[in-house]
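Since the structure comes first, as structure tokens, the remarks are kept for the end.
All protein chains but one are shown at their positions in the complex.
The letters A and B name the chains in turn, as written, and every chain counts its residues from 1.
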Amino acid sequence: MTSSSRQEAPLGTSTPHAASGTGSSAIEADPVEPLTAEQLAAEWDEERPPHAGPLANVAAGVVTALLGVAGVAMSLSMGIGTPERPEAGMWPLIISLVMAVLSVALLLFGRKTLDAEAFSSSSLQVAAGVGTLIGFVLVIGLTGFEIPTLLLTFFWLRFLGKETWRMSILLSAIVTAAFYLTFVVALSVPIPHLF
Amino acid sequence: MTILIGYVPTPEGEAALDTGIAEGKLRSENIVILNSPRKGAAVDATLASADQVAALLKRAHDAGVPASIRQPGHTDDLTDEFIDIADEIDASLIVIGLRRRSQVGKFILGSHSQRILLQADRPVLAVKAGEKS
Partner (left out) sequence: MDIFGPVLNGFGVVLEPTNLLYCLIGVVIGMLIGVLPGLGPAATIAILLPLTYGVEPVTAIIMLSGIFYGAQYGGTITSVLLRLPGEASSVVTVFDGYALARQGRAGTALGIAAIGSFFGGTVSIIGLTLLAPIVAGFALSFGPPEYTALAMLGILLVATVSNGSKIKSIIAASVGLLLATVGRDGFTGESRFTFGSLSLSDGLDFVPIAMGIFGLGEILYNLEERHNKVQAPAKVANVWPSRKDLKESSGAIGRGSVLGFFLGILPGGGATIASLAAYAMEKKRAKNPERFGRGAVEGVAAPETANNAAATSSFIPLLTLGIPANATMAIIFGALLIQGVTPGPQLVQDNPELFWGVVNSMYIGNILLLIMSIPLVGVFVKILRIRAAILAPITVLITLIGVYTINNSIFDIWLVIAFGVLGYLMKKFGFEPGPLVLAFVLGSLLEENLRRSLLLFGGDPAGFVTRPISGVLLLLFLLVVLLPLLQKAVKKSRANRSLNTAPHKEKEKETV
């Protein structure tokens, strides 16, 4: 691309969604511009949700520490035995101890590691998704799998995937039919079904 | 004032661009090319590549029309995006390409062009592929 056209054609509105499309054309035009690992890592990092602070690591450490302590308590109640005659609780006790100790180590030394992701508004989508799964299981025993399958697919397409109404209705019907044909007609899997 | 052109790399999109550039020259106005990919997949065929973008801008430049391009992404709201950008740049004219569709095709796929024609409160010029203005 020529530089004159660039001057008269301001590329002011590049968006992160189409970086390769609207990025500075000077870079695109140079085929030998080397890619470095740092650039790529930074670029991929941008696409990820923001890091969660040390609090996430503390929360995780506390939860696993509590799990470890609970494991220790329950293992002790099972009976430890001796090394010659180990009883049921010996092995769980060892693991629970390792877990508790490492959780404390995480709380002490691992707080600053930024490998946790912050929850964002799109995490609510995950919660909604899990909600539909729970609904699916609750309904499947009552009405068979067709209706919950149709509803789940529709919900995921329309509200989690932001497909258009038409597309969602059409696709959820097709998916349900395909599942019926695969699992009921072709494989005759004993899944609860209406028809 | 500015002319907003909806562009996709198809004959309809090309027709809209040609007409839009011609109108821009006629009215001595800037043009803004909107080429918005559908978000959600890694690749979208309606998105113009960097080379194509460069070629588009060169065409406008050669015709003496100052042009810029916008490539935001949309989900199920292309019409809203169109109208928002038209408002933002206060477009004097919106140019879009129309696809010829059968009745059935219209029913199943719906039409962004139709919604833009109906919902935009500015002049809309609809162009069909193969027609030179």
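Rule of thumb we're sticking to: a residue touches a chain if its C-beta (ideal position, glycine included) is under 8 Å from a C-beta of that chain, and two chains touch if they have at least 3 such contacts.
Owing to the predicted nature of the structure, the values given are computational and were not obtained by experimental measurement.
Enquirer: Using the definition of touch stated at the top, determine which of A:A42, A:L76 or A:A105 touches the missing chain.
Expert: A:A105
Enquirer: Considering the whole complex rather than only what is displayed, give the residues of chain A touching the chain that is not shown.
Expert: 16-21, 28, 31-37, 40, 47-49, 52, 56-57, 59-60, 64, 67-68, 71, 74, 78-79, 82-92, 95-96, 98-99, 102-103, 105-106, 109-110, 113, 115-117, 119-120, 122-123, 125-126, 129-130, 133-134, 136-137, 140-141, 145, 149, 152-153, 156-157, 160-163, 171-172, 175, 179, 183, 189-191
Enquirer: Could you list which residues of chain B touch the chain missing from the display?
Expert: 37-45, 47-50, 52, 73
Keep this in mind: only the chains that are shown with their structure count from here on.
Enquirer: Nearest whole angstrom, what separates the Cα centre of chain A from the Cα centre of chain B?
Expert: 36
Enquirer: Spell out the residues on chain A that touch chain B in their complex, using ranges where they run on.
Expert: 1-2, 4-6, 8-15, 17-18, 20-23, 25, 28-29, 161-164, 166, 170
Enquirer: Which of the residues in chain B end up touching chain A in this complex?
Expert: 35, 37, 39-40, 47-51, 53-54, 57-58, 60-61, 66-73, 75-76, 108-110
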